[in-house]
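Below is the structure I would like to discuss, written out as structure tokens.
Here's a slice of the assembly, chains where they normally sit.
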Amino acid sequence: MAMTEVETLFRLATLNTNYANCIDADRLEDWPSLFHERCIYKITTAENQRRGYAAGIVFADSRAMLTDRVAALREANIYERQSYRHIVGLPAVRHSEAGEIAAQTAFLVVRIMHDGRMDLFATGVYLDRVSDDPDGKLRFAERTVVCDSSRFDTLLAIPL
Amino acid sequence: MAMTEVETLFRLATLNTNYANCIDADRLEDWPSLFHERCIYKITTAENQRRGYAAGIVFADSRAMLTDRVAALREANIYERQSYRHIVGLPAVRHSEAGEIAAQTAFLVVRIMHDGRMDLFATGVYLDRVSDDPDGKLRFAERTVVCDSSRFDTLLAIPL
């Protein structure tokens, strides 16, 4: 085993940790910076994936769209009433080519309501493509969030 | 700290990730290949372990038995109606001797029903013995799944 594999895993895991911390600590404004300017962010379900449906529940294809999304969330003021906690597994590298790494990572999100109630909000797998930006910082070229359950809270608006 | 400890942890964690992915992505047919041909796979409870009961809820002592188990599951067709999501902690190496590593890892499994309902299905700890096969691939010589709860779904048939 080359040490480089360990380093890759370390860098992917750190990116995942930063991602989760942005959301869970309500630093949503920092969240788009984890993506390249041209990127894909998509939320879909395992069933849609299996059936080959391209359409997701959420779709964005640029960092600017992610920033708009956060601004809209702040305006709607939904987020204040609840918080989230991501528990994220270790990434599995699927392949790596020409500076781009494809990886997948299991996740679980707990939602904590303002009155203290907690519930299991979502589980699933992140399907990612990541690469370095010109400064050597690892960012998402794509994050597809595949939720295990097809049942969604209609208020789903928070990044997963 | 020797670098070799980091590498060992990395290899164990990768084996765990592959294990979880086989089950959660419904690639059950690949699951037995993570074990040596002669192996032990056992599901038991913390209470049984404490009392020293050898009998588990599930017991297999060869890869062939695991393969049979998967075939039976496919025939029974139970699995199609639900899916699972494993969230697995980092392994703790307990000892390492003569090419065999004993490790333990905490796990949590969420079950997702066909209608979208999710529930906390099982938590516990994996007690593992792993070693390289002749090709240098790490496999389970033993995986004992110790579930925290003694209450079981009578349909428990899916690998944990």
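In this document, chain identifiers A and B correspond to the written order of the chains, with residue numbering beginning at 1 in each.
To be clear about the criterion, a residue touches a chain if its C-beta (ideal position, glycine included) is under 8 Å from a C-beta of that chain, and two chains touch if they have at least 3 such contacts.
Values in this document were obtained by computation on a predicted structure and should not be read as measured data.
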Given 2 placed chains, full-complex copy number: 3
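In the analysis below, only the chains that are shown with their structure count from here on.
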Centroid distance [mean C-alpha coordinates] between chain B and chain A, Å: 27
Chain A partner contacts - residues on chain B that touch it in the complex: 3, 6-7, 10-11, 13-14, 16-18, 20-21, 24-25, 83, 85-88, 90, 108, 110, 112, 115-120
Chain B partner contacts - residues on chain A that touch it in the complex: 1, 3, 5-6, 9, 46, 87, 89-92, 104, 106-108, 120, 123-125, 148-151
